[in-house]
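Here the complex is missing one protein chain, while the rest keep their positions.
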Amino acid sequence: MNNSLLKLNQVETYIGQYHILQGVSFEVRKGEVTVLLGRNGAGKTTTLRTIMGLNPASKGSIVFKGEEIQTFPTYTIAKRGIGYVPEDQGIFAGLTVEENMKVAIQKDNEETAKRMEWVLELFPDLKKFWKKPGGLLSGGQKQMLSIARAYVNENELLLIDEPSKGLAPIMVEKVMDSIMQMKDQTTIVLVEQNFMMASTIGDCFYIIDDGRTVSHGTMKQLKEDEEMKRKYLGIA
Amino acid sequence: MNKFADKRPAIIFLLFILLLFLLPFVYESRNLLILLTQIFIFSIFAMSYDLLIGFTGIVSFGHAMYFGLGSYSIGIFMKRFEPDMTYFLWAVLTTIALTAIVSFIVGLLTLRLKSHFYAMLTMSLAGLFLVLAEKWRTLTFGNDGFTFRVPELFIDRTNFYLLCLIGMAAVFFGLRRFVNSPLGRVLQAIRENEQRTASLGFQVLHYKIAASVVSGVLAGIAGILYAISLRYVNTSVFSMDITLDALLMTIIGGVGTLAGPIIGAGIIEFAHDWLTGLAKEHWIFERWIIFFGIIYILVVMFFPQGIVGTLRKIAWKRKKKSYPVKSEQKAAG
Amino acid sequence: MDLFMNLALNGLATGMLIFLLAAGLTLIFGLMDVLNFAHGGLFAWGAYSGLWIYSKTDSFLIGIIGAIVTGFILGIVTEKWIIKPVYGNHVQQILITLGLMMVLSEMLKVIWGPNQLTASPPDYLKGSWEIGEINLIKYRVFIIIVGLLVFAGVQFMLKKTKIGLVVQAGVMNKEMVQALGINIQRVFMFVFMIGAGMAALGGVLLGPYSGVIHAGMGMEFAILAFIVVVIGGMGNFKGSVLAAILVGLSGSFMAYYVPDLSLAVNMLLMAVVLIIRPQGLFSAKG
Partner (left out) sequence: MATLIETNDLSITFGGHTAVDSVSISVPEKHFKSIIGPNGAGKTTFFNLLSGQLAPTKGKVFYRGNDITHFSPTKRTREGIGRSFQITNVFPNLTVLENVRLAVQSQAGIRYQMLFHYKKYRHFEEKAIDWLRLVLLDEKKDSLASNLAHGEKRKLEIAMLLALETEVLLLDEPTAGMSLEEVPAILEVIKRIKNQGNRTIILIEHKMDMILDLSDSVMVLFNGRLLADGSPEEIMKNETVQSAYLGGHYE
């Protein structure tokens, strides 16, 4: 397994007394988009937060590029090369788009400048609202800013939490397009409830239910497996 | 067994009071008597503070204002009118009325303000009273303060000692009853989880005001006794130091217990006395508060429940260890 | 006219001193959600240490620098040992910082004695400038200039530097700042240090202004600073400078016209603000 970028092994996480993750294991291969599926409250968001160290794991291991990172503080994990786009986008509302990007930039060099250019090409809207406070952007623009912020650094892995949530269909398409474009350059873990979007972008999937990974496979397999869809994503 | 365990502290306390009651008749030491009187007075003050911080979960930094209101009430009545029992009673009534009004208003504010703001506001209000006492010279003689005579009954140190002792015992048992009353129980629920208390159908604000008023009035009583013991009053009764005393005593002794503040008051007054004595040997002991400050910080950080609370916790753990197996099995079944 | 100018100048100077204290309080509160009741202690420490160095070196400038360095050091120590262990627990924070305040004031008495010390400005700041009818006391002008410079400096830092942007971002969303690879603990320490340094600077400037310093001055000014922080809006840096000037001016004019009410008016203002507009007068956020 040479191309394994991230590997979770029996990860358990408590939030307060809540035993949210009760055994999550999965592996992310370089260059692929791995989609985490599962119903509301199953633990998908917590899984991403645990990877980022925001809700540290109490058991199990998280290996990123051959290094165990589960005990690292969040900022170290971020510096190792994981970008995070949270569910609520985490925009600094009082700072302008420009300032939001500035806070995000870790290394101020030519490489970053190039990436910045590329990111702005990807999201021309950001350029347009460069001096506008982040809090005044529309939902879709916030989503783009959040993705841009995670992507402007040379991150090898992006964790994106429900980018389609609360967006108008036209915006969903835009966001989807941009993720499709980034797909060639970086590895992505995507949490998505919108099955259409998930199945279009994703290469493989893991299903999380009651805080455990219960099933996985390629996206193609899932599309064909009605029983699986019914059992974990549906009501039966 | 449960019933006995419940009564035990009260019985111990009663014995303790009895011993103290007999003390002046068997052991004649003016200094000790005065020191103990001081301890009783500050016990009352600290217990009143604990009702807020320990039982209701409100941090006030302005407790000195009630204390000062009591001190000035008695002082002014004794000075302006006759130092007799009638005016003593008038002073008590005035104190109760004033502290009740002020604490009612302060209690109202607890509704709106988060702990930070409330602490700040009470601190500032106490500061305001301090300024008032300094500026209203016709009544208070400003910073210099004034001496006054006290009713004959209190001139005798033993009598006054007994009065303060009875006062402390009464406050102890009264507050014990209060915190164990249905209303007092709701206060503790508020300390634990305010929203939940409200969602059980209790009007949280009413309870907080009740706690504030009871606490304020008792602090005023302590202020009266304090002024009588000195036969002198000046603006220092409104100072931050008075509030700090209550804070130190309560925190070190143990919040949320009534014995805690008494033990805290005892420790601090004794240590104060002892360290001031040592000050003749080395000047650093004059700054005794520095030791207490450091101990206090350590207590807040490592033993937030104070002496009594920590002991109780240890006892609790021991008790729990004696029958864990039984309860585990039941839980599994 | 002369009287008016003098009162205004006096008020502005006092306002600047309060601002130096309140600015740190408000920044620390905004970023770390900690209300530091020991902040006045840092102020008093700045005054004592700065003036001590001034008396030893005969250079006011070195005294000022010494005070700021003392503030930095105390700030770092306080953050690391006192505040960090109780992050997130408001009641403990309030109790522990008040305890620290007590220890800091007593320490002053241990080192420099319990009596008040006198202080006077260096020769080049003594006296006044006369411009026509108006008499400008040099030292007051000096305080106002220093205060404005500090305000401009902090404002520049917040707006134009990376660390300033990070501080602002931290106020809005701490988690996200960390998820972008920034060690927020270091930012906390930095802000605490800056805040303590400003308080210490305020302290050392106060000495020659009021002529005497004493261990209780920290508490006195802390109460004024609390008032300012509340009026300006907790965590609102710009609001704090406006509120500080307001409190300084009102104090100065009231002290002249109705001396007995000067502190009472500020308290009353704070009480009213807390009850009617707890987010502060100058705060845009609801």
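Observations on the model:
First chain written, first letter: the chains are A, B and C, and each begins at residue 1.
Following the convention adopted for this analysis, a residue touches a chain if its C-beta (ideal position, glycine included) is under 8 Å from a C-beta of that chain, and two chains touch if they have at least 3 such contacts.
No experiment lies behind these values; they were computed from the predicted model shown.
Contacts of the undisplayed chain with visible chains (whole complex): A, B.
Of B:F45, B:F178 or B:F238, it is B:F178 that touches the chain left out of the display. Along chain A, the points of touch with the absent chain fall at residues 15-20, 22, 39-41, 165-166, 169, 193-196, 198, 210, 229-230, 233-236. Within chain B, the residues in touch with the undisplayed chain are 177-178, 180-186, 188-189, 192-193, 195-203, 206, 210, 316, 320, 326-327, 330-331.
The rule is simple: only the chains that are shown with their structure count from here on.
If each chain is drawn as a node and touching chains are joined, the picture is a simple open line. When chain centres are set by their Cα atoms, the one at the greatest distance from chain A is B. When every chain is reduced to the mean of its C-alpha atoms, the one closest to the centre of the whole protein set is C. Averaging Cα coordinates per chain places chain B and chain C 33 Å apart.
For the pair chain A and chain B, the distance between C-alpha centroids works out to 55 Å.
Centroids built from CA atoms put chain C at 43 Å from chain A. Residues 52, 54, 73-75, 78-79, 84, 86, 90-95, 99-100, 102-104, 106, 149, 153 of chain A touch chain C in their complex. Taken together, the chain B residues at the contact with chain C in this complex read 57, 59, 61, 109, 112-117, 119-121, 123-125, 127-128, 131-132, 135, 240, 244, 247, 251, 284, 286-287, 289-290, 293-294, 296-297, 300-301, 304. Taken together, the chain C residues at the contact with chain B in this complex read 29, 35, 37, 82, 85-86, 90-92, 94-96, 98-100, 102-103, 106-107, 109-110, 114, 219, 223, 226-227, 230, 234, 260, 263-264, 267, 270-271, 274-275, 278.
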